[in-house]
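The complex appears here without one of its protein chains, the remainder shown in place.
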Amino acid sequence: MILLQQMINGLALGGIYALIAIGWTVVFGIVGLINWTHGEVFMVGAFVGFFLIASFKMNLFVALGIAMLVSGLTAVMIDRLAYKPLRTSPRMAAFITALGASTFLRYLGALVWEPHSRAYPPTLDFSVLTLTIGSQQLTINSLQLFIFAVTLVIMAFLQWFITQTMMGKAMLAASQDFETVTLMGVEVERLVILTFFVSGLLGGAAGVLVGVLYAIDPMMGAMAGLKGWAVAVIGGVGSISGAMIAGLLLGVVENLTSGFISSGYRDAIAFVVMVLVLVVKPTGLMGFKFEEKV
Amino acid sequence: MAVVAPPIVKWRPNLSKLLGGPKAALCFSAVILFMTWVDSLALTEDYIFTPYFKHILFVSLIYSVATLSLNFVSGYIGQTSLGHAAFFGLGGYTSALLTQVWHLPFWPSFLAAGLVAAAVGVPLGAPALRVRGPFLVVVTYGCGEVFKFIALNLEITGGPAGLPGLISPSLGVSFAHIGPTGKEAFIVAALALALFLAFLMARIEDSRVGHAFAAIREDEIAAATMGVNLAYYKLLAFVLGAFFAGLAGSLFVHYLSFVSPDTLSSNESIMMLTMVVVGGARSIPGSFLGAFLLTFIPEGLRYFKDFLGLSYDPWLVLFGLLLIIMMRVRPQGILGAETVFRR
Partner (left out) sequence: MEKNKRLLALILTLVFVVAIAGCGGGSGSSGDKKLTIAMVNPLSGDAATYGVSHKNGMELAREEINKAGGIKGQQIEILFHDDSGDPKQAAAGAQKFADQKNILAIAGSCLSSSTLAMVPITDKAKLPHTVVSSSTPKLSGISPYFFRMAVQDDKVGGLMADLVKEKINAKKVVFLYPNNDYGKGLLTSLESRLKEHGIALASSQAYLATDKDFSALLTAVKAQNVDALVVGSTYTDGGLITKQAREMGLTIPIVGPTGLFSPKYVEIAGKAAEGAIFLGAFIATNPDPAVQSFVKKYKEKFGMEPDTFAALGYDQMYVLAKAMEEAAAKGAVSRESLKEAMAKSNYKGITGTVTFDAKGDWVRPYLYITVKDGKFELYK
């Protein structure tokens, strides 16, 4: 029963990991860049949400929407200012740029918002549902349930966007074979902007949800961003459904680790699994095969 | 590769040659040794070069060794590694534990630190045989993080606060008692290590091994068809890099008399990679330049900050900007060769 309880606890966090991971994976799939700034976009989303709710007393959903938009635009701006001029240069130059941009944004955030942690004001009344099965009890917190539901809705929307709309189909196709798609007459730069925007939207949403669930601080992007990348790799880079599944799995596995092994190693789990996946099956759970071109 | 070919600049190759030569190494050592020992010769009350300055000097030299050793992986075989601090910290912990728990003298522990790091370099380098480019970046990063979590959680490594009270190395006399500040002997040791490594690398570059590295860097598949043993040379690069990083780590923690998981942190790895990139990959003087620049500038900035009365430290924000600008203006680093990265 405790096992089941621990699994339920991991779902909300897992949903958030999945959101972050999808943001990584779409950018990598289409632009081929390890977007190290994704964690910072996530942080920006969390802080925008915080100020909207704390200072302007906005409704959570409105705040979530605006924070997502701002994060999306931030991601696009990062791309325009930092990555675009390097589109034709070696990948590693772009990666180092991403490292630099991430450091810049993180510490700028710490400078502007001060480096201490904050909590969102109480946004929703949560209640605790206790199920009694035999002599065992199962507690379900409505807040966690709500967060999990929101992540599912966002992911379902994304799935619809990608499979049903023209732009989305172009994105999906580009992530599988970029060059052919450009030959088919899709405007590349517009596609890239859209990709970064979508990635930012998801990152921002994850940021606000983390804020509602836990607490926020300017350094939060570092670990969350990397775990997102680990999840993306485990799921198979470029694969959206892989990221979803791997995100939920990681949330649950982390909870099981700290519940049954030691809380000290919970953050290590993501990286251990990621390294194993990369060495054993580099395409991840559901990844595509990246052709090595000679 | 579609990089716009920069116009050929005459002064830079000349400069690189000049800086890479034995004369430059001699001048460099002379300047360092002068700054280290001039206080012992002069009979003034105040320091000409303060202990703080010597501290920074020592840290720069240690980072020079780390940067040089990272060049085996990130320079010679052209694979970006974000886990180099794991070797550095592993060396530190190894010699810390050997001297503190098993009461070994410093020098055998120092050597053991390098060997243990090198031994770990094999499994950590193994993924490089299967993945590369951006994937290798995250694998090395992940491995580094895992090492940090181990150091944080194990009882024997002292957990997050680490192990204080490490012994100082000695040659008859303890290093801490040589010279007016007790830092002089450390500087000399670090300088010797750095010069030895630089010499070794200069020799390797034009040897069989160096040519094999270059072949792998330029085109793996072509190298393999030419009969270069990819697995052997890739692992060799990792092992060599790890060995020297371990030695540097050992010397460093015994200098601080203290080792903590911060030594293993990914920030350190990122800093080391940045030093390689800023100085210029595969450039020996570039490694020194990168290490010295990125150690001295933040310390210098503190004075500007106090002078301007800023309430925050602008270094990391500027550092981020610096990297972005650097990649735009001169992606191969200040003293780097014209092409460094492969697509």
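The letters A and B name the chains in turn, as written, and every chain counts its residues from 1.
Throughout what follows, a residue touches a chain if its C-beta (ideal position, glycine included) is under 8 Å from a C-beta of that chain, and two chains touch if they have at least 3 such contacts.
Owing to the predicted nature of the structure, the values given are computational and were not obtained by experimental measurement.
Student: For the chain that's not shown, point to the residue among A:Ala119, A:Val153 or A:Met184 touching it.
Tutor: Of these options, the touching residue for the absent chain is A:Ala119.
Student: Tell me which of A:Phe42, A:Tyr107, A:Phe148 or A:Trp229 is the one touching the absent chain.
Tutor: Checking each option in A:Phe42, A:Tyr107, A:Phe148 or A:Trp229, the one touching the absent chain turns out to be A:Tyr107.
Student: Since one chain has been left out of the picture, which residues of chain A touch it in the full complex?
Tutor: Touch set of chain A with respect to the missing chain: 2, 5-6, 9-10, 13, 107, 110, 114-119, 121-122, 126, 128, 130, 137, 139, 141, 143-144, 210, 213-215, 217, 219, 223, 254-259, 262-264, 266-267.
Student: Using the document's contact rule, name the residues of chain B that touch the chain not shown here.
Tutor: The list for chain B reads 6-7, 9, 46-47, 49-53, 55-56, 59, 152-153, 159-162, 164, 182, 256-258, 260, 262-263, 292-293, 296-297, 299-304, 306, 312-313, 316, 329-330, 334.
Keep in mind that, in the parts below, only the chains that are shown with their structure count from here on.
Student: Just the number, please: Cα centre separation of chain A and chain B in whole Å.
Tutor: One centre to the other, that is 33 Å.
Student: So in the complex, which bits of chain B are touching chain A?
Tutor: 1-3, 80, 126-127, 130-131, 133-135, 137-139, 141-143, 145-146, 149-150, 152-153, 221, 270, 273-274, 277, 312, 316-317, 319-324, 326-328, 331, 341-343
Student: Please name which positions on chain A make contact with chain B in the complex.
Tutor: Residues 28, 32-34, 82, 85-86, 88-97, 99-108, 111, 226, 229-230, 233, 262, 264-265, 267-268, 271-272, 274-275, 278-279, 282, 294.
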